[in-house]
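Sharing a structure here in structure tokens format.
Removed: one protein chain of the complex. Kept in place: all other protein chains.
Right after this comes subunit A.
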Amino acid sequence: GSFSSPGSNLPSPVKQEQAKAETLPDLNEEILYEDWDDIPPSSALEEISDEEAVQIIAEPLLPLQSSTLRDYVDHSETLAKLVHLGVDLFQVEKRQKAGQLLLTLDFEKDIRKILLFLKDVGVEDNQLGPFLTKNPYILAEDLEALETRVAYLKSKKFSEAEIAQMVSRAPYLLLFSVERLDNRLGFFKNELSLSVKKTKDLVIRLPRLLTGKLGPVKENLQVCQIELGFQRNEIQQIAFKTPKILTASKKRLRQTFDYLHNIMGIPHHMLARFPQVFNSKLLRIKERHMFLTFLGRAQYDPAQPSYISLDQLVSLPDEVFCTEIAKASMQDFEKFLKTI
């Protein structure tokens, strides 16, 4: 059926015009039907069979531009599978071009083989999500290039477990070309004058060193040597024990050192023996030192009785520090802190 005729609803004066109008359409219809196909276009109110109804898919259109992946996640299998894998799309879409990249990839064709490669290298299943959250760009890498880089690391005698650990902790590692990795390993070996074995050990413990910028590391080494006044072999010792110093902020290093050396009176060789103090918060060192001074127990010279070692000063949790080292109660410590 077609449009329901409106004639029955109109009032009588219009009927005359209706009669005239009916003659014209006949001629027009014939001309129309010659230009177009023979079948008249179907109207929306036509009834259709049930099979045809099933085949119609009518969904609202996807937005062509959006600043978030939320609009696309329900309609894209790739994105849905990534969410089920544990990738945090909220974090990823904040990165430059990462969201766009994920939308253009196809799970079966591109992503699957890289995931299998990562599993081969040794990344755990439940780590794949967080890994991709930090480094989504690896999905755009060429598989052969990735395999070459892993082969290079194996040729440098890193074991499989060590490589797995390094890759998990520094997700950007495999984005670096072989020459760059080689350069960086050489840099650390020369700057710190370490043996090959020790350099490898350093890099395994803090793989971030290989992926971070080298400029700040050089500056930190200069600061240690010139401003803080450590000898070359002391710097070597410190960097090997706590590699985090190489990436720490210079302002924090200076402030911590100033307090430790000038106010607490700790000499360089003691600091070289316990470099963990540089990693802890300055406020913690200050509060604990002031408390010990107040109690008369601030003794950091190993030759004297009731000596307190620096690593005990910073690494023990508050309750243990109070009972073992300061020999006071937590309430006393808190009351003291409120008087500073």
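In this section, a contact is a pair of C-beta atoms (placed from the backbone, for glycine too) under 8 Å apart; a residue touches a chain by one contact, two chains touch by 3 or more; residues count from 1.
We take it that contacts and distances are computed from a predicted model.
**Q** If you had to name the missing chain as UniProt does, which of "Histidine-containing phosphotransfer protein", "Vacuolar protein-sorting-associated protein 36", "Electron transfer flavoprotein subunit beta" or "TRUB2 synthase" would it be?
**A** Choosing among "Histidine-containing phosphotransfer protein", "Vacuolar protein-sorting-associated protein 36", "Electron transfer flavoprotein subunit beta" or "TRUB2 synthase", the correct UniProt name is "TRUB2 synthase".
**Q** Using the definition of touch stated at the top, determine which of A:89, A:260 or A:292 touches the missing chain.
**A** A:89
**Q** Going by the touch rule given at the top, which residues of subunit A touch the chain that is not shown?
**A** 51, 54-55, 69-71, 73-74, 79-80, 83, 86-91, 283, 318, 334, 337-340
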